[in-house]
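What you see is the complex with one protein chain gone and the rest in place.
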Amino acid sequence: MSSVYRLSGLLADPAGEAGYRDDHPERVGFFTDTSVCIGCKACEVACKEWNLVPEQGLDLLGQSYDNTGALGADSWRHVAFIEQRVPDPSVTSSGTDLGMPGIGAPEQPAAAEEGSGMRWLMSSDVCKHCTHAACLDVCPTGSLFRTEFGTVVVQEDICNGCGYCIPACPYGVIGQREGDGRAWKCTLCYDRLGDGLEPACAKACPTDSIQFGDLDELRERADRRLAELHQDGVGEARLYGRDPDDGVGGDGAFFLLLDEPEVYGLPPDPVVTTRDLPAMWKHAAAAAASVAATVVLSFLGRRR
Amino acid sequence: MGIRRWIASWPVYRQLTGSDPLGRGAAAKSRGSRELSPRTHDADRVVRSICPYCAVGCGQQVYVSNGKVSQIEGDPDSPISRGRLCPKGAASKQLVTSPSRQQRVLYRKPYGTEWEELPLERAMEMIADRVIETRGRTWQEHDARGRRVNRTLGIASLGGATLDNEENYLMKKLYTALGAVQVENQARI
Amino acid sequence: MAECHPVGFQWVIEARNRGAKVIHVDPRFTRTSAMANEYVPLRAGTDIAFLGGLINYVLSNEKDFREYLIAYTNAPAILREEFADTEDLDGLFSGFDPETLSYDPETWAYEGAEAAPAAGRRSDIVGDSPPEHSGPDQYGSGGATIGAKPKVDPSLRHPRCVYQVLKRHFSRYTPELVEEVCGVPPEHFRRVAEAITENSGRERTTAFCYSVGWTQHTVGVQYIRTASILQALLGNIGRPGGGILALRGHASIQGSTDIPTLYNILPGYIPMPLAEHELDLDQFVQEDAGQTGFWGNMRAYLVSMLKAWWGAAAAEDNDFCFDYLPRLTGDHGTYQTVLNQISGECKGYFLVGENPAVGSANAKLQRLGMSNLDWLVVRDLQMIESATFWKDGPEIESGELRTEEIGTEVFFLPAAAHTEKEGAFTNTQRLLQWHHKAVEPPGEARSDLWFFYHLGRVIQRKLEGSSEPRDRPLRELVWDYPCEGEIREPSAEAVLAEINGRGPDGPLSMYTQLADDGSTSCGCWIYCGVYADGHNHAANRQPGSEQSWVAPGWAWAWPDNRRILYNRASADPAGRPWSERKRYIWWSDEQRRWVGADKPDFEPTKAPDYTPEPGAKAQDALAGDNPFIMQTDGRAWLFAPAGLLDGPLPTHYEPHESPVANPLYGQGQNPTRQVFDRKYNRYNPPDGVFPYVFTTYRLTEHHTAGGMSRDLPYLSELQPEFFCEVSPELATERELEHLGWATIVSARTAIEARVLVTDRIRPLRMRGRTVHQVGLPYHWGPNGLSTGDAANELLSVVLDPNVHIQEAKAATCDIVPGRRPRGESLQRYVDSYRRRAGIPEEADR
Partner (left out) sequence: MSVPRKEAMSEPARTPDGPIEADGIRSYYGRPILKEPVWKVPDVPSYLFLGGLAGASASMASVAELTGHRELVRVGRLAAAGGALASVGALIHDLGRPARFLNMLRVFKPTSPLSVGSWILAPFSGLTSASAGAQLTGVLPAAGRLAGGAAGLLGPAMCTYTAVLLSDTAVPSWHEAYPELPFLFGGSALNSAAGAALVGARPCATRPAIRMGLLGSGLELAASSRMERRLGVVGEPYQRGRAGALLTAARALTVAGAVLSVIGRRSRAASAIAGVAYLAAGACTRFGVFRAGVNSARDPRYVVAPQRDRLRGRGGG
């Protein structure tokens, strides 16, 4: 691969790299600040209403208030709910033992609101619209493509349901819709963007946990918010997917989390699989050469 | 011409001739994507409304296409909600376009085991007759202690609190004129 | 709030991001708790003890806002010597009659001021059984009236002044007592107390938000009173960032109280008249006409309403048809109505967008009532349980009722949705917001406006030739609204115009224009002005971003588009803002009027130094530093000398069903609560058979009884079925398995639910014992996509005496693993519980 067409690492302008002229729009994305997420799931419903995503079935999962489970073809937003016990100063000070075993976060959130005895993390997950998107890279039909906004979208008039994008995604985002056969995921409301509208989930979000905007601006905003929280003693706050130098070149949709990513069902250090593709092709070529050589070798020597 | 256009529309051709040799963006864009536009764009009209669920009173914009509600979104102008909606508010379109919504008057005879259909006009006449009859039968001019009460305890009403003020007003006005006092709503509950 | 009013909660988040401290007090850890700086779990039904503890903290540490307190509240008023407190009488106030279980409030009056019953309360109370007569909801929004100005002691040292009485009354509400009653550790309580008091005063204000977690109790009114006392002590009423904010749960539940479909009031909180031998308009108004404050104009409000209703027929010589109003003889509330249905007195029933078969306490009682009717009209969007009880209700399943034996004639009429009609909702902050019609209703669906207008029209037609005197109110009723379109939809705007009122010169613009001589008409005096100049101000839509933060250009608030009530209190007695930081409305000497971002909830040109002439009436009798203009004395009442049936001060009583005894008094429960101990409504005794507390609540993903959410796939999949929430400790104690089934039992019935074991529900330690709580969201019923048993099946009907609201937020139960019995064995199962608890069996079923 030429250095212009990078498969991993820093990439300032994914839309430009995907062939859009220099006057293409700024890259847009989501910054999801989970520290103000109230778990209302308005994002899930607003997304489904706008994108006409089918209902995915009634199933009480018993995962706190999460009955969606995970992102998939029929859930393009998914709110995770994590109940954690944290030390309760009011209890220890009054000497009462609530019998709480010491499980919980290994690095105990110092600023978990004292006195609650527990915290309830909520986070609205979504497609990350990676700078280096494996789903897009591996799609054989060009159905998954990079838009002029730098987002990653499945073109429903193209997808033939080969399913390759599904195991390629390092976040487990994209899924195949039953009975339809095609792959579906968040489009970052591509149709709305064209009309200058913000995505349905971000528009609905009551507390502005989901923020939509130009990615550069969102990154600055996220940095400020992180600094603010650190200043307020919320030491466990961290940004996830913000770093343009990470394994996927930074996410178009990134997050402020209050615990380790895997607690939210996110991979701690995702890498776009195509980063290794050149090496894979080299190995495959070598193996193919070995096969060829072996065949030839087998026919050398005595005829019978 | 036709063949040339056909070939030119082949993304591989665009890959070879355009700025997207890897076919990951511009070259791979489909016709559907090129012609994409949000359905709100072509709405016949946008009607301002208020969310019917809780009492926060979030502003809504109702998009209408071909006489049907095609989308309901928050109204960004509302100083109360600033365009935001909760899951219920966001599901408003499903509420008003639900296929399980009843659209016909149904009637169950006394001791009947099934619903029957009944024309609306007929139902209105029958209900008016029931009201007049019950009212007459249970009318109290005075109570047991001789106090003038001027009412019926034979008719009662329990209203939801998702009714408009104007509806509540007509209800209270009509019921009071009927002498029905057992008029209640969700606010008591 | 985050749970049930997520979009409103954006402002809490905004405040928190600017440094506000958010404290959440709730038996269960909710989405609000998750966002709070401080979460305080407490035992359901003990908030008065908690708030009382805060009041005691304020008083004993002198943390009150003294200037505000002396000037704007009745703290300095001196009480009569005869008044005796619950502290003296072991849980009762003076004036209690153990025979009738009711109070004579005479001794609660100020010294030198006779307590006078308010409008509509002149009927002799003694006749009806006390728990069944109307309470302070009879007083409209103004509260009870008092006859004269009390003696006061501005130094607050007089032992019988309200301040001192309050101090004594709450002195036992110590942090330790709070722990004992509520299960809140003292350290935790102290942090809350400090936060609230540090954040109140000249420079800062604290707001309280509540919902039905405070109202659905046998002492619900007193819950709100307790918060009012605390906020008045801290100077947090009438000021920006202060107040006690009811977060109401339905789009227009405020509107349905303002223009009430409630039995006890007329539009604008004018009381319905009670039955009396000789009652005419003057007599009815008499008590108020001579009174002070804005209620002094009640005759004008009422006459204008009668003119709106009976038009030309209402004239001076016939008392403006005052006699056409039916009379009350006691409690005609919804639960009493249901009992009347069971007894056969009530025969016809309209259900208009309401689903009592799921949504009301003791749902079985509701269904038994409905199955004993002659006819029932149900108007709704979906096929709700209240329309199908005769076919597939729980009693059909259990064999208690048989479809073929239910004589109720049922009409189901499909309703129009909010997008299919126009009209105004009044939201939780009194804002009338107009929604426009987008599309026509489908099929035979019609608006309720259509239904009631045309029903009235048909009835009028049918009674055209009638000479019956009882039909005159109907025949003469003004009932001629212009209709539009193919379906003949009446014009909602025309109705709004009638509500707004008209004078000789057209639409009125302010309720002060109302006259008592019949020259004005007005359907609801507090809404007067919404249609000023013939313009629908409820439809005002000036974008929030293009106006001040008060946003007066968006919609219209009653009264007179004022956004904060009693906002005169945001300035000091001299009319200056208490602080720059908290300035809102203040007196401008140059302009000789009140100015600020909002409209003053005060006469705009009444100077702070105005002193009433002796004998002045109505608002003229209030001084320039009396901000509480609806009160007869213009002051906030720390002590309520009249107006409440269950005491002038709040005090902690246990819920009707409670696993613990009241640690404060021998008197365990509110002695005046409305109890209906009868078949189908038995109560759980306080022994070991029903050892757990349960509380009911809502989830973000559903709406009340589910009629607007359980049929929607997108909401149903988010919370797909009924569940109960228990702590891991209770799960261990009762061998309940996460995601398994549990059966929850009360003396009423048994229901089943999937189990969520969660740390969000915590066992509470109090007085050496542990109280376990079971959480039950109440959205479900058998119909719709997302189904389950209705939590309200478990509740009994036991009511607050003042407002007849049921105790839905605290009751007792048992919980066991597994599914409930079905069919007839369910009755046997519940019977066995009743037997063990010593409750009479429902033998004659």
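By written order: A, B and C. Residues from 1 in each chain.
In this section, contacts are C-beta pairs under 8 Å (C-beta built on N, C-alpha and C of every residue); 3 or more make two chains touch, one makes a residue touch a chain.
These numbers come from a predicted model, not from an experiment.
Screening A:G9, A:P25 or A:G69 for touch with the missing chain picks out A:G69.
Which of A:A15, A:A134, A:L218 or A:A253 touches the hidden chain is settled by the complete complex: it is A:A134. From the options C:A539, C:V757, C:I805 or C:L826, the residue with contact to the unseen chain in the full assembly is C:V757. Residue-level contact of chain B with the missing chain is found at 10-12, 15, 22-24, 27-28. Annotation for chain A: contacts to the undisplayed chain at residues 1, 7, 56-59, 61-64, 69-70, 72, 80, 82-85, 103, 106, 134, 137-143, 158-164, 166-178, 180-183, 238, 259-260, 262-270, 273-274, 276-277, 279-281, 283-292, 294-299, 301-304.
Definition applied: only the chains that are shown with their structure count from here on.
C-beta contact counts were set side by side for A-C and B-C; B-C has more. The centroid of the Cα atoms in chain A and the matching centroid in chain C are 45 Å apart.
Chain B and chain C have centres, each the mean of its CA atoms, that are 26 Å apart. Residue positions of chain C with contacts to 2 or more other chains are 6-7, 10, 700-701, 713-715, 718.
Contacts with at least two other chains are made by residues 72, 84-91, 94 of chain B.
Every residue of chain B that touches chain A in the complex is listed here, in rising order: 11, 18-33, 36-41, 71-74, 83-91, 93-94. Residue ranges of chain A in contact with chain C, taken from their complex: 36, 38-42, 44-45, 48-49, 55-60, 62, 64-65, 67-68, 83, 85, 89-91, 93-94, 96, 98-99, 113-122, 206-208. Those residues of chain C lying in contact with chain A across their complex are 2, 6-7, 9-10, 13, 17, 29, 31-40, 185-188, 191, 699-701, 713-721, 723, 729, 738-739, 754, 756, 758-760, 762, 765, 785-786.
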